[in-house]
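Just one protein chain is left out here, and the rest sit where they should.
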Amino acid sequence: MNQTEEKKKRRKGGRHIASLNLTVGVRYLLPLLIFLSFDILIQGHHEPGGGFVGGIVAASAIALYALSCGPHNARKLMRVSPRIFIAGGLTLALVSGCIPLFVGAPFLTGIWGGSDIPVIQSIGTPLFFDIGVYLLVIGVMMTFLLTLMEDV
Amino acid sequence: MAIKSMKPDRTTPLFGWLLSLIAWGFFFWLARFIRPVASGKTFLFSFSWAPSIGVDLSFYIDGLSLIFALLISGIGGLIFIYAGSYLSGKPLRGRFFLFLIAFMLSMLGLVMADNLILLFGFWELTSITSFFLIGFDHEKEESRSSAMQALIVTGAGGLCLLAGAILLAMVGGTPSLSELMTRGEMVRSHGLYLPILILILIGAATKSAQFPFHFWLPNAMAAPTPVSAYLHSATMVKAGVYLAARVNPILGTTPQWEYLVTGMGFVTMIIAAYLVLISSDLKRILAYSTVAALGLFMMLIGMGTAVALKAMILYLMAHAFYKAALFMIAGIIYHETGIRDAQGLGGLWRIMPITGIAALLALLSKSGIPPFVTFIGKEMVFEATLDSALSLLLTAGVFFVSVSFVVAAFLVGFGPFFKKMPDYGKKIHEVSFSFWIGPMVLSVLGIFWGIFNDRTGRWFVSPAASAIFGDEVNVHLALWHGVDIKLLLSGAAILLGILLYALWGRPFRRMIGWGEDRRWFGPEWGYGMLLDFIRMLSRWGGRILQNGLLHYYILFVIIGAIGIIGLPLLELNIKSLFLKGQSGTFYEIGLVIILLAGILQVVFSGSRIISIVGLGVVGYGMALLFLLFSAPDLAMTQFAIETLSVILLVLVILHIPRLTHHSSRLSRRVDAFFALSIGALITILVLMTAGLPEMGSVGSYFAENSYIKAHGRNVVNVILVDFRSFDTLGEITVLSVAAMGVYSLLRLRQEEKKR
Amino acid sequence: MTFLLAVATGALYAGGFYLMMRRSLFKMIMGVVLMGHAANLLIFTLGGLVRGLPPYIAEGQKHLGEHFADPLPQALILTAIVIGFGVNAFGVVLIRRVHESVKTGDLDEMIETDSPEELLK
Partner (left out) sequence: MNLCLLFPILIPMTTGIVALFFWNHLRIQRIISILGGAGLFGSGIYLLLCLLDGGIPTVQIGGWPAPFGITLAADPLSVVMVLLTGTVGLAVSVQSLTGIDSRREAFGYYPLLHIMLMGVCGAFLTGDIFNLFVWFEVMLFASFVLLELGGERAQLEGTVKYLALNLVASSLFLSAVGLLYSAAGTLNMAHLAQRIPEIDHQIFPQAMAMLFIVAFGLKAAIFPFFFWLPASYHTPPGPVAAIFAGLLTKVGVYSLIRVFTLFFPGSSDMLLFLAGLTLVSGCLIALVQTHVRRVFSFLLVGHIGYMIMGLGLFTPLALAGAIFYLIHDIVDITALFLISGLIQKIAGTESIDRIRGLYRSHPFLALLFLVPALSLSGIPPFSGFWGKLILIRAGLEAKAYVLVGAGLVAAFLTLWVLSALWSDLFWRPEKPDEAAKADQLPQEERGWKGFGAEVALYGPVAGLALITLLLGIFAEPVYGLCRMAAGHLLDPSAYIGAVLGGNP
């Protein structure tokens, strides 16, 4: 009886390390890491990085949060299920590939508009494609980690 | 229980009559060709099907195909009527009729096909339909195994025929039989003549139950009697004879042909005639006598003289009639009494006189008594054998066969009606009209033909024999030739047959019967052994190859890969591999050594944690290599992923207990040997490739255009999201699938636990 | 250096294959991971080893200089690494699941699906 209750409890909270220091640290670290991941994503076109690595960094940030505050809270933080991230990422990539079809260019052709934008320099469909990858990687990694953490 | 209810069933007999109309339709359509064909005309109907594969729906009507087609449709009509009564009340009879019609159509197609491949197609269809017909009483083990046996034997022969037919069409330059008949000389002088001959003869021999393939036919008697009467006496088993006759103008007249075909026929005939004498089951007796007759036909075709061919056709027609009639009578007897053993029957004359009359007529026909057409046939057979080179041997053989035919005829047509009546334990009636009409018509026709022998000769025998002979054959049939040696032989055979019948009984059979219960030396035993051997091979192959052990699977794959890839490498000049290339710096070499050490650690560590650490070393080592050799993006990704992988491994795997069982030392050494071999093989491949001259890679295009056309300075990233973004699209799909996989692996189990 | 890396590639393959032939599920999955590395290293080695010239177009330039590391193999490896990660993650979870369901980590005991006993009948 006791055991099952404990299991239930653990299930609700999932496996996590309940340390105050860590929790506080992560709270501050999280936005920083997310920002960093964005930077890696955007800079990726010109410097090392890109959607994939960016996604991993972001996922690590959320994973740290999950580790300290529990997977349940991590899910809350993400607001939507990781599955939606995956589907959304795929959709974004697909749509960015399909946009050129409407201007008569082949699938996945890069369409660029507006140059000399600060930081990213120029904006185009490959960027959206990369953002799709970024979102998908977050979704995939979080699916791995959260299901594993919630697995009793 | 095959017969579920014996309620009177009026619909099925009527159904039989209706279906027979299909057969009659064909019969009368074909009958219109009798006169033109007799006057030497041939007809070719051709419809395009798959001309570029060399298969057309082309049908050829000459004397030979016409006589077969008439027999098939004519007897088919009677069989439908008979089957309607025979099967009334039995379950699944609708499907039976369906298969019977399919069979008849295939058989008609077979004998009329002009295209060799088409002929083969119909040949296979007759095998398949006969499978279903033999296995009609499918709830009986015997029916199922007999159906399988017939299919396996004729199927194997059919495949030989296919190869032979394709070769023949290749050698002759056309798949059309009618055209091939004019190119016989060309085929016979070709180097592939003998293989073609043997392949086609195997096909014919299996279908026509020639020795050593004869055993399936008596076993096929498990089929309902209409099937035995139709397929196994009148039509299908004659397909092999038909084929041999059909290809006679193409393949015949050579010494090989004569030896093979005559020899095969002779041996078959003798063995089957002997087996007739020692059997007592009515249907088996008839089956063996059919085999003997088939052997006789083959022998006559092999002899190939005009008189032999005439005799063959005449006898074949007569045989179709009386044998079908006798089968039907045996079926009636079995249907009414439930007994098929000749020894347990008698006294039926008084109960079923009409059937008795039909039986008597068929008996006389089979025995070769004038004025039946069989008499003329037998005379001609003797004439042919007496003319041949081996006259004494062949004549003696035919004489023996004639005797056994007489015995068989009396066993089936006389004994059950005129011997003393045993106690059947139930009331037996004369059968209905649609039951006896078939055998009666066939028996009466036997006399009819004998009397109107002139027409028979002109209309049927002459055109058919001419078609086989490949030249005009004149036929003058007559019942009376004066007293000569042929007549004496015929008479002696009949008398001896009656004498043997009188002696026939248990003691007699015991005296001569050392074959029936000692089958172990016969071909059926060989067939069983062969099948068992193949099954054993199959089991053995399964045990060796598909043994369930992943270890062996991978080992086989490695050995296969080494054998396949290594073969061309045998010619490689090993020295050419060790050339040029920059040497590594100190830390690079150190890195490779660390990498190798990591591999060794993963491979040989007994502790799982240390293995995982070793794997980490390999992974981070790879990342460092990437970093050293100008691939920071790779290094970054590898680094991130390696970290995640190690975390995953630790999280997921550590609570799997360590395995304490190990493979044997020998097995480890063997594995190590092959693993190292394939490793070496790949090293050689890499070195070989590295030594190839530069060819200019498409990579430089990306270097040129990455910034100008794709607005990115990180060329690798630009390749990923632009130049080759299609790959990336696939890659992210893979990742999402992996996520779904992990999710379902872990969650679907939880559902299971809840239940 | 090419020679050494070719040997390392061969060693990764050999180690991977050897581990996949072990009885333990755990070792098998380690073998899978090694084999993934092997193919990557092979492509990398053959892509041409260039030191210190990553394929980035410097600020102000329009294309890469004379010498540079071929970016295409790197892109291929990147794709392969990611796919390989998917393999590893799935494989690791799979063997854990197999272990739970079959109650053993011994591959030699997992012959139910094509068991010789079934064939012996």
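The first chain written gets the first letter, and so on, giving A, B and C; residue counts start at 1 in each chain.
Keep in mind that, in the parts below, contacts are C-beta pairs under 8 Å (C-beta built on N, C-alpha and C of every residue); 3 or more make two chains touch, one makes a residue touch a chain.
Values in this document were obtained by computation on a predicted structure and should not be read as measured data.
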**OP:** Check the whole complex and report which displayed chains the hidden chain contacts.
**Re:** A, B, C
**OP:** Out of B:Ile101, B:Met148 or B:Ile198, point to the residue that touches the absent chain in the complete complex.
**Re:** B:Met148
Original post:
Of the listed residues B:Pro255, B:Gly425, B:Gly606 or B:Pro693, which contacts the missing chain in the full complex?
Top reply: B:Pro693
**OP:** Kindly note down the residues of chain C that lie in touch with the hidden chain.
**Re:** 13, 16-17, 20, 25, 28, 32, 35-36, 38-39, 42-43, 46-47, 72-73, 76, 79-80, 83, 86-87, 90-91, 94-95, 97-98, 101-102, 107, 110, 112-114, 118-119, 121
**OP:** In the full complex, which bits of chain B touch the chain not displayed? Write them out.
**Re:** 48-55, 91-92, 95, 117, 121, 124-125, 128, 131, 135, 138-139, 144, 147-148, 151-152, 155-156, 159-160, 162-163, 166-167, 170, 534-535, 537-539, 541-542, 545-546, 548, 550, 552-554, 556-557, 559-561, 564-565, 567-569, 571-572, 682, 685-686, 688-690, 692-699, 701-702, 722-727, 730-731, 733-734, 736-738, 740-741, 743-745, 747-749, 751-752
Original post:
Residues of chain A in contact with the chain that isn't shown?
Top reply: 83-84, 86-87, 90-91, 94, 98, 100-101, 104-110
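The rule is simple: only the chains that are shown with their structure count from here on.
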Original post:
At what distance in angstrom does the C-alpha mean of chain C lie from that of chain A?
Top reply: 25
Subject >> Where chain A touches two or more other chains, by residue >> reply: 46-48, 52, 144, 148
Subject >> Residues of chain B engaged with two or more neighbouring chains >> reply: 632-633, 637, 641, 644, 648, 652, 713-714, 720, 728, 735, 738, 742, 746
Subject >> chain C partner contacts - residues on chain B that touch it in the complex >> reply: 539, 542-543, 546-551, 554-555, 558, 578, 581-584, 588-589, 592, 595-596, 599-600, 602-603, 608, 611, 615, 618-619, 622, 625-626, 628-634, 637-638, 641, 644-645, 648-649, 652-653, 656-657, 659, 661-663, 671-672, 674-676, 678-683, 686-687, 689-690, 697-699, 702-708, 713-716, 719-720, 723-724, 727-728, 731, 734-735, 737-738, 741-742, 745-746, 749
**OP:** Note which residues of chain B are touching chain A in the complex, please.
**Re:** 632-633, 636-637, 640-641, 644, 648, 651-652, 710-714, 717-718, 720-722, 725-726, 728-729, 732-733, 735-736, 738-740, 742-743, 746-747, 750
Subject >> Residue ranges of chain A in contact with chain B within the complex >> reply: 44-53, 56-57, 60, 82-83, 86-87, 89-90, 93-94, 97, 107-108, 110, 112, 121-122, 124, 126-127, 129-130, 132-133, 136-137, 139-141, 143-144, 147-148, 151
